[in-house]
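A single protein chain has been removed from this complex, and every other one stays in its place.
Letters A and B mark the chains in the order given here, with residues in each chain numbered from 1 onward.
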Amino acid sequence: MIEDAAFYIFAGVSLFSAIAVVLSKNIVRAAVGLLGTLGGVACLYFLADANLLGVIQLIVYAGGTLILIVFGIMLTSQSPWVGFLPTKVQAIAASIVAVILTIGIVRLVTLVPWAQRNPDELSQSLTVKSIGDALLTTYLVPFEVASVLLLVVMIGAAYLARTEK
Amino acid sequence: MLATIGLQHYLILSALIFSLGVLCMATKRNAIGILIGVELVLNSANINLVGFSKYQTGKGDGQIFAVFVILLAAAEAALAIAIFMNFYNNVRTIDVDRGDELRG
Partner (left out) sequence: MASITLPWVERNPKTLTSQRRTALTLLYSLAFLHVLLVIASWAWLTPLSSAAKDLTDGRIPLVLILCVGSVIGMLTFVTAALVVTFYRLVGRILAAPWVAFIIFIGAIVGIILLAWLHAEAFAFVKNMAHPAYTDVNPAPKIFGTSIEYEQSVRSIYEQNLEPYAFKIPFVGNVTVLAAYILWPLQFAIVRDLVAVGGIIGFISIVPGFGIWWERKIAGRMQSRMGPMRAGGWHGWAQSAADGIKLIFKEDYVPPSGDGLLFRLAPYFALVPAICAFIALPFAAAWVFRDLDVALIFILAMLGIEVMGVILAGWASNNKWSVYGAMREACQMVSYEIPMGMALLIPVMTAGSLNLGAIAEAQGGGFWTWFIFKNVWCFAAFFIYYCAALASCKRAPFDLPESESELVAGFLTEYSGFRWSLFFFGEYAAMFVISGLATILFLGGWMSPFPSEWADKLIDPNTNHFVATIIRGVVAENPLWFIAKATFMFFLQLWIRWTLPRIRIDQVLYACVQVLLPMMMVVLLGNTLWILAVDHWSWMQTTDMIINWILAALGVAVVIGMLAIASYGFRHNKALVGSMAADQLPGK
């Protein structure tokens, strides 16, 4: 019962912040809204017994990516209140597409009879240890590819962002 | 509506956040705003993965996929910010509509 209420609260926080992201004209406020969404979704992960994922979301997304984004905003903005607003036609067209998309996906989700099982009956031994074991056995190839990708990204980003001489 | 939480609740939440992310990508003209929209979309995908992992497989594979998605999102954000800085150095603005030099 409390868990259900908690789901609605965290889902509400995420959705509200996502709406704030879309509606805010100031880009820093949008980033703060994104922080709300990330935090709410991390709480949802905690609720779904995905502790490790929730913590990774907080440390990588909220503590790393988001700070990078805010850093990027600070480096590229000329004054705090410059907003680039879309034209009315663009905004209306985008809203219509988004509404159609929402209705379509929600309709699809409610139509499909998902084979759903009770999570209490599933053997849930999702400790950090089991996920770590899986990462180094079953998912070893993606894991290694990901580490190579990160290296490539690191070098690429450093090359792109260097000062021209 | 206020029933016991199931898979559908996760999926609907994910669908709503996905649409908001798409809307954000479409309406923001600040390049970093578009990046924020992409992050929203990736988050909605992660909610899906966690929901399926909890209610269908019960194993950790959904979570591991989500970990990879987060990793890719971080990599993508780092590269995107680097590109935007370059863009800003060349065009002196971050408005994506100004990047139309290659338009015929």
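The working rule: a residue touches a chain if its C-beta (ideal position, glycine included) is under 8 Å from a C-beta of that chain, and two chains touch if they have at least 3 such contacts.
From a predicted model like this one, the values you see are computed outputs, not experimental measurements.
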Displayed chains contacting the withheld chain: A
Absent-chain contact - pick from A:64, A:142 or A:156: A:64
Residue, one of A:18, A:52, A:109 or A:157, that touches the chain absent here: A:52
Among A:32, A:93, A:146 or A:160, the residue in touch with the chain that has been omitted: A:32
Interface with the undisplayed chain - residues on chain A: 2, 26, 28-29, 32, 35, 51-52, 55-56, 58-59, 62-64, 66-68, 70-71, 74, 80, 127-128
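Following the convention adopted for this analysis, only the chains that are shown with their structure count from here on.
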Centre-to-centre distance between chain B and chain A (centres being mean Cα positions), rounded to whole Å: 6
Contact set on chain A toward chain B in their complex: 3-4, 7-8, 11, 14-15, 18-19, 21-22, 27, 30-31, 34, 37-38, 41, 44-45, 48-50, 52-53, 56-57, 60-61, 64-65, 68-69, 71-73, 75-78, 83-86, 90-91, 93-95, 97-99, 101-102, 105-106, 109-110, 114-117, 119, 122-124, 126, 130-131, 134-135, 138-139, 142, 146, 149-150, 153-154, 156-158, 160-161, 164
In the complex with chain A, residue positions of chain B that touch it: 2, 4-13, 15-24, 26-30, 32-33, 35-37, 39-40, 43, 46-47, 50-51, 53-61, 63-64, 66-68, 70-75, 77-79, 81-86, 88-89, 93-95, 97
